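Only a single protein chain was left out; the remaining protein chains are all shown in position.
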Amino acid sequence: MLSTVLTAVPADSDWINFDVAALAQNFWSATFDGLTFGAIYALVALGYTLVYGVLNLINFAHSEVFIMGCYAVFFTLSFLGFGPSAPNLSFGAILINIILALIAAIVASAVTAFLVERLAYRPLRKRNAPRLVYLITAIGASFVIQYLIFLWRGPLPEPALTMFIPTPIFEVFGTIIDSQQIVIVVAAVIMMVLVDQFIRRSRTGRGIRAVAQDPDTATLMGVNKEKIIVTTFIIGGILAGAAALFYVMKIPSGVQYNGGFILGIKAFAAAVLGGIGNVRGALLGGLLLGLIGNYGQILLGSSQWTDVVAFVVLVLVLLIRPQGILGTSLGRSKA
Amino acid sequence: MSTTDGPTPLPGAKASQAAADRQSKKGGAGTSADATHKKGLFGAWSEKWQAMPRQKQWLYLIVVVLIAYALPVINPPILSTEPGNDFPLALFSMAVYALVAVGLNIVIGYAGLLDLGYIAFFAVGSYTAAMLTSPDSPFVKIPYLWTIPLAIVVAMCVGVILGIPTLRLRGDYLAIVTLGFGEIIRILATLIPAMKGQVGFQNVGRPPGEGADGIPIFANSNGTPWYWLTLTILIIVLFLAGNLERSRVGRSWIAIREDEDAAETMGVPTFKYKVWAFALGAGVGGMSGALFAGQVGFVNNQKFDIVTSILFVAAVVLGGVGNKVGAVFGGALVAYIPLRFTAIAEYKYLIFGIALMLIMIYRPKGLIPARQRLLAYGQQAYQRVRETSAKKSAVVTEKEV
Partner (left out) sequence: MGAHSEKVPVPEEVPVPAHGSHKPAIEIVESLDVDEAVAEAAAPERDIDVAVGDDLVEVKNLTIKFGGLVALDNVSFTIRRGEILGLIGPNGAGKTTCFNAMTGVYKPTSGQVLLEGRQLNGMKQHKITRAGLARTFQNIRLFGEMTALENVVVGLDARHKTSVVGALLRLPRHQREEKSSIERGMALLEFVGIAEHAGALARNLSYGSQRRLEIARALATDPKLLCLDEPAAGFNPAEKEDLMALIRTIRDDGYTVLLIEHDMKLVMGVTDRIVVLEFGKKIADDVPHVIREDPKVVSAYLGEPEDDFA
């Protein structure tokens, strides 16, 4: 029977098509665009990595922390008069508006992260629950937030929201690099360097590393573990808020009740790729995943393939090098 | 079905435990969370059930099973989902959810592996049935009933392929990989032309047989025979799951769930048994998918969203993690509530999401907290111990007098 099934398999074209020519043609634009997406993944991935570092847990609700930021961006900018077409404002005015949206997004995401920690994680930590319980509670929290948004905003994406028209800045390898790509990549990298330095140099950062390394000893040494955990969630939230702004900038009509879900999985894949628990790994993993996803999308012919490619990358990394490329954990990173 | 042989904690143990509580809290493995947990209504039932003689248990079981079979015919007024939803079809839906929950309970409840993308295996089963019976598919056609075992095999294979890279690692990785896979399967169904995306497959096969009027017995609109078929499969699966539970397989799973390193040290090949749990769970999921595809008669990419997958997890958690009777109850409940109370159907995801969180935080053993029985012949041994200790204490009291 099996052989008949096999012979009855339809022609190759019914399954997956590879368009190598398209990839070769669009290689550089795919690269630069991939780096832009990668920067956004990396910001979200940092949230996963930091929480994983201190709690040894995947915060499933982090995708909802991100999407709350997206909604904050959407509402702030809608309120300020932005819409589907580009605003007719001076550069300075646009910049101020975007900064306002960034602040709103950061606040919304940080508050969400804080609430998730308070309502879903802390009660469990108090009674020392097994890991499975944490994971189920986190996924429950994510689910609840998603459907609260759904009930409020409905199933459709919010109307598109254009912040500014990307203008060409310079040309590399015959491909134009625009202002939007530069803003996103530069801002994201600056934020990540700041976080990296914060964790390496500040007192709180030392506390985070101490808790990541050995929570019990850290507590004995006078580190307030609960405070550190909350701070870590909030830092993750801040970065997710920033990522939300860049995400809406890049994909104007991407604000949807379940929009955080797939991005969350991709960001997690990025964190694992770089080495979960490793701050620099999140950046590297994010950028790499952005590139791989974009190449895959062009090679296979549909934007939805990026999701599939990201997933396959995740499984392959787990199979071949589960500790990720950089591998070291947050606790062991050098001061 | 399975709650037939098991212990009630010995009185002696309880007495001696208080003194050593301080230390044993530190040393005792497993969940200390529910140590102070009250028995509740279901706990009391469970104790009563244990005390019953075997014949009586069987009698009750047969009555319950008969009632379950008779439900679509009786259509009891308050329980019924009509006029909103056809009751036999609702029963079928409940039975499928119960079956799914029993399968997922093997993965989550026994082995402690969080599979968040169980819908993917359900989808694999549905597509297996659809692509091998629907006239819309270019594949070779086989009789519908053959697709059920085939769906099990295909889903199990997918489970093994997905399990091998992830099950060597810590549990969280499995959770996120399965979550991703649950979403990816839908995207793949959209992207791969052979799987026909939203167009899907019409006229999925059905079991043979026609009524006197020429209408097939297993018509899509007729829930009763589908319900009976699924209920029968559910009962068989429950028996098999019970057999596994009371064997070295079940014991290995629970040992892995309680303390994986200790289990490995005690000679349990943990990886092997984790793969088995994952694969067997996937198999049951695939089978449920094939049944679902047969009854609905139409399969496309819209039917398998990750949200439903979380509902499956909620069903297991609601019933009581690790308890298969609870899983049946949880599964049926998750299907039943939105069909019966149509006014709140819109809020079902929110309701079950909140339920998921609240239960995990306040009642981690679920609504029916029952412990799994892990020994095939445990009942006699425990009985014997009880009698011996009773005899001993009788002697002591005599002396005192």
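Order as written gives the chain letters A and B; numbering starts at 1 within each chain.
Following the convention adopted for this analysis, a contact is a pair of C-beta atoms (placed from the backbone, for glycine too) under 8 Å apart; a residue touches a chain by one contact, two chains touch by 3 or more.
Only a predicted model underlies this, so the values are computations on that prediction, with no experimental measurement involved.
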item	value
Where the missing chain makes contact, among the chains that are shown	B
Of B:Q57, B:Q202, B:N220 or B:S389, the one touching the omitted chain in the full complex	B:S389
Absent-chain contact - pick from B:I184, B:V268 or B:M360	B:V268
Contacts of chain B with the absent chain, listed as residue ranges	7-10, 12-14, 16-17, 19-20, 23-24, 26-32, 35, 240, 243-244, 246-252, 254-255, 257-259, 261-270, 276, 280, 371, 374-378, 380-382, 384-386, 388-389, 392
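As a convention for this text, only the chains that are shown with their structure count from here on.
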item	value
Geometric centre distance via CA averages, chain B-chain A, whole Å	34
Residues of chain B touching chain A in the complex	30-33, 108, 112, 114, 116, 132, 138-140, 142, 162, 164-166, 168-169, 171-173, 175-177, 179-181, 183-184, 187-188, 190-194, 257, 306-307, 310, 313-314, 317, 321, 346-347, 349-350, 352-354, 356-357, 360-361, 364
Residues of chain A that touch chain B when the two form their complex	1, 4-5, 8-10, 13-16, 57-58, 60, 119-120, 123-124, 127-133, 135-137, 139-141, 143-144, 146-148, 150-151, 261-262, 265, 268-269, 272, 300, 302, 304-305, 307-308, 311, 314-316, 318-319, 322
